[in-house]
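One chain of protein is taken out of this complex; the other chains stay put.
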Amino acid sequence: MNRYFRAEIRSNRPVHINHNLLSLANIDPMVEPQPGQFYMLEVSKGLDPLLKRAFSLFRRTQEGFQILYRIKGKGTSILKDLKKGTVLHVLGPLGNFYPLPSDSESPLVIAGGIGIASVFSLVEKLSKKAFVFYGARAEQELFMTDALESFHRELVLCTDDGSCGVKGTVVDVLTDFIKKRDEFHQPVIYACGPKAMLREIAKTALANGVKAYVSLEEHMACGIGACLGCVVKTTSGHQRVCKEGPVFDAREIVW
Amino acid sequence: MNRYFRAEIRSNRPVHINHNLLSLANIDPMVEPQPGQFYMLEVSKGLDPLLKRAFSLFRRTQEGFQILYRIKGKGTSILKDLKKGTVLHVLGPLGNFYPLPSDSESPLVIAGGIGIASVFSLVEKLSKKAFVFYGARAEQELFMTDALESFHRELVLCTDDGSCGVKGTVVDVLTDFIKKRDEFHQPVIYACGPKAMLREIAKTALANGVKAYVSLEEHMACGIGACLGCVVKTTSGHQRVCKEGPVFDAREIVW
Amino acid sequence: MNLEVNIGKLRLKNPVMTASGTFGYGEEFAEFIDLSRLGAVVVKGLSINAKEGNPPPRLVETASGMLNAIGLQNIGIERFIKEKLPFLKTYDTSVIVNFFGDSVEEYETAAAMLSSQEGIHGLEMNISCPNKQAGWCIFGTDPKVTFEVVSAVRKRTALPLIVKLSPNVTDISVMARAAVEAGADALSLINTITGMAIDIKTRRPRLGNVTGGLSGPAIKPVALRMVYEVYKAVKVPVIGMGGIMSADDAVEFMLAGASGIAVGTANFVNPLASIEILDGIIDYMEKQGIEAISSLTGTAHAG
Partner (left out) sequence: MNLEVNIGKLRLKNPVMTASGTFGYGEEFAEFIDLSRLGAVVVKGLSINAKEGNPPPRLVETASGMLNAIGLQNIGIERFIKEKLPFLKTYDTSVIVNFFGDSVEEYETAAAMLSSQEGIHGLEMNISCPNKQAGWCIFGTDPKVTFEVVSAVRKRTALPLIVKLSPNVTDISVMARAAVEAGADALSLINTITGMAIDIKTRRPRLGNVTGGLSGPAIKPVALRMVYEVYKAVKVPVIGMGGIMSADDAVEFMLAGASGIAVGTANFVNPLASIEILDGIIDYMEKQGIEAISSLTGTAHAG
């Protein structure tokens, strides 16, 4: 049982332009991950790129786990070309996780773009009826909606261009939603997406006295709290995204 | 018609432990290569390894050309894993080539180990009856002997351990051979192999007044004479292996 | 086979250490490797008081390397002694504490505070951090100032004193001699080389602190050259570091003149790196028929 283990690629297929779903099977025993945690994946055996890349647990599978990733730069471009059978070193699961709602709380999950990767397994796990707001620029950029629907949660899709679901951002939808919140006793927000979106969500949540957890990103070297490279500014000083995070109480972040 | 062109991998198969035969098909038009010339091959798109690797023309094919290579370090380890269909940037053919014998000269081709890669196409090309001495440590390290035999030259195989052909080095065989050389009017040696072997051959050739051409190796950056990195010491100063070489008159090298 | 090496008065069970700032306070790696196998654990640089460090972003990956601008964030000596040292004491390894100050007085006080502690086997004095703050950076780039601050610290500690040199100098051997003349028992090098990166979309420096320290395999050739030069310049033992990713790299540093080596950035790439390097060194010794690892030190200078 180890947080540094080898995993074999079972499949690595595009789910959209520039987005892949990677299925890994652990070769060595692995530690059970929680929604919100992440892994550092080796993308090359060479010295360039040098560092591992951070990816959220997308979904736990029987044989291992899945990563949903956007092809962004050097590392993910290499990753997308890796074939079935390739063995990677993996570090994880790392960081903290989304605290599950209490019985009196109503979970409200918000994902922007690739942020869906981080909250997907949370949605899957939430026992009570959760609301899920999932936004992207256009219909084609909403991934895995079939799978999301299969969980039978309240799913609200939003697109900037209105090509699917509500026209507008998840923040717009959230604001509307919170206004009519008596139908809700105690909402608690779980959000992952672009920083600007999270900042807006935090603002709305704070203004309405709603609890909100946000999952943050920072460039990482070690992933295990050793390098102090991934800090964010919080009300109690610098906190490591890889250790105290990636999930933070929105009130504690100095946005 | 360009010496910098793209080529696609058609096959890349092991011929022995740690030795592969790579078949490339040029995508862009290529310049006709001569025996003794070499190519610089891109082994990775990343920044490490950074430089291209030098490999002799093994054989011209209808669709392009072949490289016979030993898996030595970082670059060749990556190369060996490249699959059919991969497109590489190639620079070449580079350097000079083996000067063909005149009508009165009898060619004597000598290869040590992977040195066979450089002289193979020369053997194929030599119109007159050539003697070929090909040595390695043991039988399994003698490659492509079937193909060599198909050319119907006088082929003498040698192994250090006697597991195939003559027991001994090509240098031993050469020395014997040159002693009884009246059967030969004007031998001219073409040799490629480890530096120590070439030095011995040069010594023997010089001592017996026999002309000898040797193909040398040096670490290279540019392959086109620009960096001055690949020089060897010659009687007329530093000469570039990639430009004035790789084939040198053995008498001109300061061994 | 003898893996022991002497770093001045400090005897280590083997030459493999961890580079300060890349191994946290040791505990971060305890789940992955057996710390007792290491020659020494060198902890993150400490100051008298805790430091917040630089604003993020603090990291940029570069070609075969990385830039960091942590800005010496640390929990301060007192908390280290209370919260971290007891854990390290439970392992059978040497503990070397890296420290720094903003003034000669702070250096002296820090050294004194650390020297009174049981369980600390050596001090590594960082005079070379490129994250310029309050002008203290000059400690590592002016030989006179180096001499002054090392002399002052020397008077306050009986522990083996390792001075860690900055590579951002014209002549590293001048700096090495200054540190040794001031009483250093050993030298460690190199710290990171100052560099930067710019985001061409935003047109702003990528690091919150503008510049940062370059580490990793990219800098290995420079580190190796400096170890080679310092070995020639001084008689005290040298701890070599800078881009060591493998046992082969470690051996290269020893051949250049290092008595011990430290694994830095490699710990991020692979948390088992330090132990795999140790195992690889043992393997190399077996294959090459080397009895004592210490016999390797400086042999590239021969002939």
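Per-chain numbering from 1; labels A, B and C assigned in written order.
Methods note: a contact is a pair of C-beta atoms (placed from the backbone, for glycine too) under 8 Å apart; a residue touches a chain by one contact, two chains touch by 3 or more.
What you see is a predicted model; the values in this text were computed from it and never measured.
*Asks:* Touching the left-out chain: which of B:D48, B:D172 or B:E252?
*Replies:* B:D48
*Asks:* Can you work out which residue in B:E124, B:E139, B:D172 or B:E218 touches the chain that's missing from view?
*Replies:* Spelled out, the listed residue whose C-beta touches the missing chain is B:E218.
*Asks:* Among C:L10, C:L59 or C:V251, which one touches the chain that has been omitted from the display?
*Replies:* Considering all chains, including the one not shown, the answer is C:V251.
*Asks:* Given that one chain is not shown, which residue among C:V95, C:A218, C:V269 or C:I293 touches it?
*Replies:* Looking across C:V95, C:A218, C:V269 or C:I293, the contact with the absent chain belongs to C:A218.
*Asks:* For chain B, which positions touch the chain that isn't shown here?
*Replies:* 2-4, 47-52, 89, 91, 218-233, 237-238
*Asks:* Using the document's contact rule, name the residues of chain A that touch the chain not shown here.
*Replies:* Its contact residues with the unshown chain are 47-48.
*Asks:* Under the stated touch rule, tell me which residues of chain C contact the chain that is not displayed.
*Replies:* 60, 62-65, 67, 141, 168-171, 193-198, 200, 203-205, 210-211, 214, 216-222, 224-225, 228, 243, 248, 251-252, 255-256, 284, 299-300, 302-303
In the analysis below, only the chains that are shown with their structure count from here on.
*Asks:* Chain pair with the most contact pairs?
*Replies:* A-C
*Asks:* Where the CA atoms of chain A average out and where those of chain C average out, how many Å apart are those spots?
*Replies:* Here the centre of chain C sits 36 Å away from the centre of chain A.
*Asks:* In whole angstrom, what separates the CA-based centres of chain B and chain C?
*Replies:* That gives a centre separation of 47 Å.
*Asks:* Would you mind listing the residues of chain C that make contact with two or more other chains?
*Replies:* Residue numbers touching two or more other chains: 63-64, 217.
*Asks:* Mind pulling the residue numbers of chain B that touch at least two other chains?
*Replies:* Touching at least two other chains: 47-48.
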